[in-house]
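Have a look at the structure below, then the notes.
Only one protein chain is missing from this complex, and each of the others stays in its spot.
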Amino acid sequence: MIPELKIALAILLLPLASFVLLIFFGKRFMDKAGHIGAAFLGLDLILALFTFGSRMGTEGKWDFTFTWIDFHTMVNNVPLKIDIGMMVDNLTAVMLVVVTLISFLVHLFSLAYMKGDIRYSRYYANLGIFTFSMLGIVLTNNYLLMYVFWELVGLSSYLLIGHWYEKKSASDASKKAFIVNRVGDLGFFIGIMIVWMQFSTLTFDGIFGAIGTGVIPFDSNTWLTAAGLLIFCGAVGKSAQFPLHVWLPDAMEGPTPVSALIHAATMVAAGVYLVARTFPMLTADALMVIAYTGAITAFIAASIAIVQNDIKKILAYSTVSQLGYMVMGLGVGAYSAGVMHLVTHAAFKAGLFLASGSVIHAMHNALHHQHDHHTDAQDVRNMGGLKSKMPFTFWTMLIFTLAISGVPLTSGFLSKDEILAGTLAFSHFTGHSIIPIIGFLVAGLTAFYMFRMLILTFMGEHQDKQRYDHVHESPFVMTVPLMVLAALSFFFFFSLNPISASHGWFFEKMTYPTVVVPAAAAATPTEEFVEEVHHQHTMAMVLSVGVSGLGILLAFVTYFWKKISADAFEKTLKPLHTFLYNKWYFDELYDATAVAAMMGIAKVLSWFDGAIVDGIVNGAGWLAKLVSNISSKFDSYVVDGAVNFIAYFAGLLGLSLRKVQTGKVQTYMILAIIGLMVLMAMYM
Amino acid sequence: MELKILNIGILTWLTFLPVLGMIIVLLLPKEQKSAIRWTSLGITLLQVVFASILFTKFDRTLAGVNNADTMQFKEVFNWINVHSTGWFGSIKIDYFLGIDGISMPMVFLTALISCVAVISSWSIEKSLKGYFALLLLLDTGMMGVFVALDFFLFYIFWEIMLLPMYFLIGVWGGPRREYAAIKFFLYTLLGSVLLLLAMLALYFSVTIIDPASGEKIHTFNMLAMMNPANYDAGSILSGIHTTWRYLAYVAIFIGFAIKVPIFPFHTWLPDAHVEAPTAISVILAGVLLKMGTYGLLRIGFPIFPDAAMHYLYPLAFLGFINIIYGAFCALAQKDFKKLIAYSSVSHMGIVILGIAAMNTQGMLGGMLQMFNHGTITAMLFLIVGVIYDRAHTRGVDEFGGLMNKMPKYSGIMIVAFFAAIGLPGLSGFISEAFSFLGAFQTFRWLTIASAFGIVLTAGYMLWTLQRVFLGTLPERWNDLTDINTREMIMLIPLGIIVLVLGLYPNLMLDVMNTSANTLVDFVRANAGVAVGN
Amino acid sequence: MTITLTHFLIVSAILFSFGIYAVISRRNAIMVLMGIELILNSANINFLAFSRFGGMNIEGQMAAVFVIILAAAEAAVALAIVLNIYKRFHTVNVDEISFLKD
Amino acid sequence: MYEIIFYFFAAVTIGSAGVVVFSRNIVYSAFALFFTFFGVAGIYVLLNADFLAVTQLLIYVGGILVLILFGVMLTTNTVSVDIKAKSLNTLPAVSVVAALAGLLAGMIWTTDWFMSKNMSEITAQTTSKEIGSALITTHLLPFEVASVVLLVAIVGAAMMARRESVKTQISNSK
Partner (left out) sequence: MLETILSNLNNILPEVVVTVTLCLVLILHLIDRKNAQNLMLLAVAGLFTALYVLTTQIGLNNSTFSGMLSVDPFATYFKIVIILSTIVVAVMSRFSDEINDEKKTSGEYYFLILSMALGMMFMVGASNLLMMYLTLEMSSLTSYVASGFTRKAKDSTEASLKYLLYGAFSSGIMLYGISLIYGLTGTLDIVGVNHVLMQGSSSQLALIVASIMILVGFGYKISAVPFHFWTPDVYEGAPTTITAFLSVASKAAGFAMMMRAFKVMFIDSSVTSLPPGAWTLISGVHIQNALMILAVLTMTLGNLVALWQDNVKRLLAYSSIAQAGYMLLGLVVLSSDGFAAVMIYFVVYLFMNLGAFYVVMLIANKTKSENIDDYKGLGKRTPLLSVALAVFLVSLTGLPPTAGFIGKWMIFLSLINAKMIGIAVIGVLNSVVSLYYYVRIIRNMFLRDGQPNEEPIKFPLAQNILLMSLLIPTLYFGLFFNELIQFAQFSVQMFGLK
């Protein structure tokens, strides 16, 4: 193991150490627990930056693989064993920085935000294990460990979402998140099974190498597509893609910094990361499905976000929408753009969440001061005019909103632009023009709803004067992370050219991976595609700035200048509004179908088990008794003399066993003689 | 490899230590309650120590399975020797003990679970003496099953467990204990009589040369039964793919399936589990269920390779049904213990699916799952027991918010629950993953269908977790206390094993690997070999 | 028409049937005992007839001797038991003495 | 002559046996039994079994029949007229017995019995001597056993019949 990898290992283990320390001794540290966690993460960030720096200077990748389990047997003349290991390439290095940075900032932010929480140390411990699992996903070089950390991320998100588990909604949300993720993971797992069965290895190199030589599962391209899509299922779950996106908005029940960390910047991005990692083995068909999935997700989420009033819900749907964007980007083949959007989005979305956390924190304090426990601290309709009260928060928030809206000079503009160029190129090659149409539409919608939120929160008049007086700017530890993230939302961190990222360091280092699936590579040659993206770039830029501007303008017209009455609009389009407000009724649909079916089947089977399977057994016992007691109906007294002769014999035969024992010795004798006669008759 | 203490083999010690303990317990006066408890604990602890010694001394490179030379810690004594009188020929039955990679983990598990069961029985007050005497007798029966290599001996041990179990459920159990106890008893007996018939048929089909006298004799030696060359031409079970061989395999299968329990034969399990006292549920789930699958591995597969291969798909299908069916049933339960009981059905289905794969990964996965399920389910039942001891109710919906009230308890509970869900890093994951990976190679669609079980498992486990531990605490549970040291002592070691095996499964896989490979190769190689011709 | 073995056997069979009939259909215990005597007599006729027509084989006659002895012993015991019954139950009707039953 | 005697005795035997079985009065039955035993004794004579015939008369008529009559008298309330003994199970009894009789008849007709080849050589002769010697040689053991049986029967019968001071009994289980 080379020294750099040892450092990478340290990066992985530091948060774990934080977790172990805090889970077992957390109580002892009292309110110092947060500082300990933050210290660990600070160190981690430094190491990650160091790794990033040294990584960027070299070619190739750092890899370390060892045999974890050797089955001591051969399959198809290949020794059967499971190799695992870790690796650091450019993608990993970038992700390391993203994860540790956001995590560190969230740790910092939480020092104030979570102050006085009853499970303060537990909170930091959970942050630790989350960071650990997330880093694990990034550092591993095989699907098995990927799956392992994948599940651990699920666990830690379960713990973090359910942090305030006394609230039914919180525990429901955490459960929902885990189970919905499990559904996706199931697909991921089946995909792994297919891969394992064909290649007997789970390392990325091993699998891609084998596919490169033309080996495909079950000699069928369909199966290869299926394998890719099944693995993509994992991403659908984690990255909240349609149709498994329903858990993410609910997950806002967790503390807001958690939302920033998990549900904006890192965990949900893991799905995108998975697609990026799996990219080489995805077939053209698989990519098509992925592109559509992303597009649909982006659109649905954006449409819902327009009508939400809860500040965190708006951000949640915006996250879903942006994730759809990334997935769409990868799906259309704009690999570098997708990954870049992941990174830029991580920064500004984490910023948005933290800023909203700052607002909520302030609102909470104000409401608390008023002893008002009914007003929703997260509802944008209860805010307004906070700009002057919370300047730091407002200005950073504005930068983030501009970034997400894709206004030039921001990082968001760069990455979004590249994705849109990619979709145009994609439609050029495949003729699926619906993808770019959705892309631009969503860009417009995003600008609209984000500014709607910004305006409702910070501008205009405050709804309640007294409350307004009690609102104060958040403390230093909360605003510093905001400022750091705001800085990162400008273009120059990614490319020196403010209008195009394609010649920046990011695109250089994050090159398009070699597609190993022969058929897919032939369908869309990489060079031609990159060429076409360049070609479409100007067009994309113009269009995207146009729709964003339109969106922003519309937001100002409606909510700031109030030239258009939002209420009137809402009333005229009541059904649509209700539909969107209820999130396209996805939850209801799932409750009515999948959940109801599950519970229904469970009830039926449980009943079946109790009544039928058990009943058959008990029935057999009952039958045995019946057989030996049927008698009473053929009581010997009933059949006295006058009864039909044959009926009498039938009765005698039917007289079952026990009631034959009448106590009358002569009956016994008759039966004995009948027995004797029957025995004789058998041989005649 | 031999290991002797006081000139008596270690396997004999392991098996009969509890009998020794039982005698001591019976001799102690009824009033000496703590002496009885400590004696039982001492004996079972000693068993754990012996099992650990065995575990460390175990040679990982020897396969065993069908080869007597590579069986370890062998003990062979002639037990019954009726000289030839011309009719049966000589009847020779050996006291033949030995272990290989298939039985080693089970031996360790039995010792461990027995010890845990004794600790968890500490608060038993009713007829204490009888309780511990029966518990120790049960221990002997279980241990004997896993070390016996002579079919007759195996059968004796197999049946010895029935009666103590009947009493332990019937006397110390819940309100419907009588029903549950007799149901368990009848079911298991039904299975074992079928086993008996198959055993006798095997006895008459297999002939070996008696090394002592040089004459041809029938034998109950399991290893001899695995050798195709030992079958008499024209005997009942000679040939290949004959009706009799199928029937015998099915008889053996039903015998073991009832114990596992496999789908249509499982209905004794929820009743028995719900009514049994905690320690007995732990033993039932932890060890007894494993006997069924162990029997399949030790007897069903290697003795009837042709039938086993022929019925591989039905077996896997039953495994699939177990997984899904058990999970669904668990989902609908309101009784905490019944829920765990059904989860056992589901988890044992994974074992069945894994071993039905008949390849190394599946076999190892299944075998590891046997061990892991033993520890995880034991933890789950102990967890239910802890809460039942305090609240005297097991209704899942009656609780809530215990996480705050009982933090230590909840911590351990989270480990157990997530291990049962199959969370990576905990032992359940590895075995489930291997079982599925292996099964996928053999049964593609069935495995995909079965994999839905992992979603369902997460569903019912988390739902239970939410209902019991999250939310707000109902007022009537305000005076619940967190778990005490004794309960920690029984739960922590299991938790550690779950954790360690999750991170380093090689610890156990190493022990099983050689034997599992040999078993798979043996069955595959012999599936087409006609016996006795 | 000479009298053959069959004639004797027929007499014996009739006697046997009568005996069986008496045993299973008469209520009075003493009647049942009489029926049993008839059965024994029919068997004896058989023994003697077979003995006669089998070439004066003495074994048959010996059998008959012992059957008669046993019949006497049995009658003694039977009567004692019947008297005992009468003392307890004040009846000797077999069908009324049926307290032991399922 | 032989035939006439046979038919006579056969008629006596079967006729009186019929009375025994079908008579509704138990006393009639008991007396009819005498004729049955007598008829059987006659048949014994026809079968060259003189010793047996005498024994039959002595033991059956002199012993068993007397015992039975005692039984009838002791167990029947002779003062009342009701000494009828009804029958039960008539229908099944008749059918069963009819079937049995049919079976026996069929068997008797069809069977090839163990028969001496030279029937003519057999002459009427007394068998008393043969029986006597058989009893102390070949049949010594049955003879001894029979003596024990008689001893047992006597002791048993005496024990059973001996009158106790009658107390009211309570059955112990029902």
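A few points about this structure:
Read from first to last, the chains carry the letters A, B, C and D; within each, the first residue is number 1.
The rule is short, and it goes like this: a contact is a pair of C-beta atoms (placed from the backbone, for glycine too) under 8 Å apart; a residue touches a chain by one contact, two chains touch by 3 or more.
Model, not experiment: these values are computed from the prediction.
Considering the whole complex, the hidden chain is in touch with A, B, C, D. Checked against the full complex, the one of B:59, B:159 or B:210 touching the unshown chain is B:159. Between the chain not shown and the residues B:24, B:196 or B:291, the one that touches is B:196. Taking the complete complex into account, D:149 is the one of D:53, D:88, D:131 or D:149 that touches the chain left out. For the options B:14, B:143 or B:236, the residue in contact with the chain missing from this view is B:236.
Residue-wise, the contact with the chain that is not shown comes from B:80, picked out of B:23, B:80, B:229 or B:496.
In the full complex, chain B makes contact with the omitted chain through residues 80-83, 85-88, 91, 155-156, 159-160, 162-163, 166-167, 170-171, 177-178, 181-182, 185-186, 189-190, 193-194, 196-197, 200-201, 203-204, 236, 244, 247.
Considering the complete assembly, chain C touches the hidden chain via residues 9, 16, 19, 23, 29, 32-33, 36, 39-40, 42-44, 46-47, 49-50, 54-55, 57, 59-60, 62-63, 66-67, 70, 73-74, 77-78, 80-82, 84-85, 88-89, 94, 97-102. One chain of the complex is left out; on chain D, the residues touching it are 103-104, 106-107, 110-114, 137-142, 145-146, 148-149, 152-153, 155-157, 159-160, 164, 167, 169, 171-174.
One rule holds for everything that comes next: only the chains that are shown with their structure count from here on.
One finds 65 Å separating the Cα centroids of chain B and chain C. In terms of their C-alpha centroids, the spacing between chain C and chain D amounts to 5 Å.
Chain C has residues 20, 24-25, 95, 99-100 in contact with two or more other chains.
The multi-chain contact residues of chain B, meaning those touching 2 or more other chains, do not exist; every residue touches at most one other chain.
Partner chain B is touched in their complex by these residues of chain A: 68-73, 75, 80, 144, 147-152, 155, 158, 162, 165-166, 168, 171-172, 174-175, 178-179, 182-183, 185-186, 189-190, 192-194, 196-197, 598-599, 601-603, 605-607, 609, 613-614, 617. The touching residues of chain B, when paired with chain A in their complex, are 264, 266-267, 270, 325, 328-333, 359-361, 364, 401, 403-404, 418, 423-425, 429, 433, 436-437, 440-441, 447-448, 451-452, 454-456, 458-460, 462-463, 465-466, 469-472, 505-506, 509, 513-514, 517, 520-521. Residues of chain D that touch chain C in their complex: 2-3, 6, 10, 13-14, 17-18, 20-21, 26, 29-30, 33, 36-37, 40, 43-44, 46-49, 51-52, 55-56, 59-60, 63-64, 67-68, 70-72, 74-75, 85-90, 92-94, 96-97, 100-101, 104-105, 108-109, 113-116, 118-119, 122, 125, 127, 130-131, 134-135, 138-139, 142, 146, 149-150, 152-154, 156-161, 163, 166, 169, 171, 174.
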